[in-house]
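So, subunit A:
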Amino acid sequence: MPVLKGKELRIVGFLCNWCSYGGADTAGVGRFTQPTDLRIIRVPCSGRIDPLFIIKTLMNGADGVLVSGCHPRDCHYAEGNFYARRRLEVLHRFLPILGFEPGRFEYTWVSASEGQRWQQVVTRFTEQIHKLGPAPKIAGPEASKTLRQMEAAL
Partner candidate 1 sequence: MNVINITSSCNSDFVSQVEEESGQKLSLCYQCGKCTAGCPYTTEYDIPVSQIMRLIQAGQKELVLKSKSLWLCATCESCTARCPNKIDVARIMDVLRHMARREGYSGVKTVKTFWDSFLNSVQKNGRVFEVGLLANYISHTGRFWTDMGLGPRMLPKGKIHLKPSAMQGREEVAKIFSRYTQESSK
Partner candidate 2 sequence: MSCALSYAYYPGCSSTGTSVEYDMSSRAICAALDIKLSDVPDWSCCGSTPAHTVDHTLSSALSARNLSQVASMGLTAAVTPCPSCLSNLRTAQHRMKNDSFRQKVSKLLDRPADITVETKSVLQILVEDCGVDRIRAKVTRPLTGLTVAAYYGCIMNRPAEIMNFDDREHPMAMDNIMAALGATVVPFPLKVECCGASFGIPRRDVVMRLSGKLLDTAKEMGAMALVTACPLCQMNLDMRQEQINSANGSQHHMPIFYFTQLMGLAFGLSEKELGIDKLCVNPRTVIDALGMEGQPL
Partner candidate 3 sequence: MKIGVFVCHCGSNIEGTVDTAAVAAAAREFPGVAFATDTMYTCSEPGQEEIVTAIKEQQLDGVVVASCTPRMHEQTFRRTVERAGLNRYLFEMANIREHVSWIGKDREANTNKAIDLVRMSAAKLLHNRPLLSKKFEINKRVLIIGGGVAGIQAALDCAEGGLQVVLVEKTSSIGGKMAKLDKTFPTVDCSSCILGPRMVDVAQHPNITLHAYSEIDEVSGYVGNFEVKVKKKATYVDWKKCTGCGVCMTKCPSRKATDYFNEGIGKTTAINIPFPQAIPKKAKIDADFCMKLQKGKCGICEKICPTGCIDYSQQDEYVTEKVGAIIAATGFDLFDWTVYGEYGAGRYPDVITSLQYERMLSASGPTGGHIKRPSDGREPKNVVFIQCVGSRDKSVGRPYCTGFCCMYTAKQAILTKDHLPESRSYVFYMDIRATGKNYDEFTRRAMEEYDAKYIRGRVSMIYPKGDRLLVRGADTLMGTQVELDADLVVLAVGAQAAAGANQLAEKLRISYDSYGFYMEGHPKLKPVETNTAGVYLAGSCQGPKDIPSSVSQGSAAAAKVLGLFSKDKLESDPQVSMVDIKRCIGCGKCMKTCPFGAIKEIDFRGMKKAEVIETICQGCGICTSTCPQGAVQLQHFTDNQILSEVNALCQF
């Protein structure tokens, strides 16, 4: 029952607590209407995001993953988003090899004051995922095997 059949797709967001999560809050406070597909997981810093989280999320059946952190040089922890960017760029190049359409994953920056920007990001990304349609799902046992291979690869 997780997704509303025919209406929503499964989109997961990983947001850093300081900037983007705050930006999503600001969007809420401003009542900036957004599509309802996205579910947000709060992490302290975009540097905490392990590329494996994204792969596992996609393998577990998500149709899109959105990561958002602080603007470059504006990281609450000084360098977290710098590491995040490096890792996630590598991931972006890996995705097609792993069989995921690259358009299903995106990394962006939104600060705590940018409610309107957050609204735009979510709206655009959701549209993009709806254009791609539901992701092909991987079956159980094979999935964990592939997953192990990937873990080794990363």
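Simple rule for what comes next: a contact is a pair of C-beta atoms (placed from the backbone, for glycine too) under 8 Å apart; a residue touches a chain by one contact, two chains touch by 3 or more; residues count from 1.
With respect to how the candidates were assembled, all candidates are chains of the complex that A comes from, given by their letters.
On a predicted model such as this, the values are computed, not experimentally measured, just so you know.
Looking at 1, 2 or 3, only one should touch subunit A in the complex. Which number is that?
3
Inside the complex, what are the residues of subunit A that reach candidate 3?
Contacts found on subunit A: 1-2, 4, 7-8, 10, 12, 17-19, 21-22, 24-25, 27-29, 31-36, 39-45, 47-50, 53, 56-57, 60-62, 70, 73-80, 83, 87, 111-114, 119, 137, 140.
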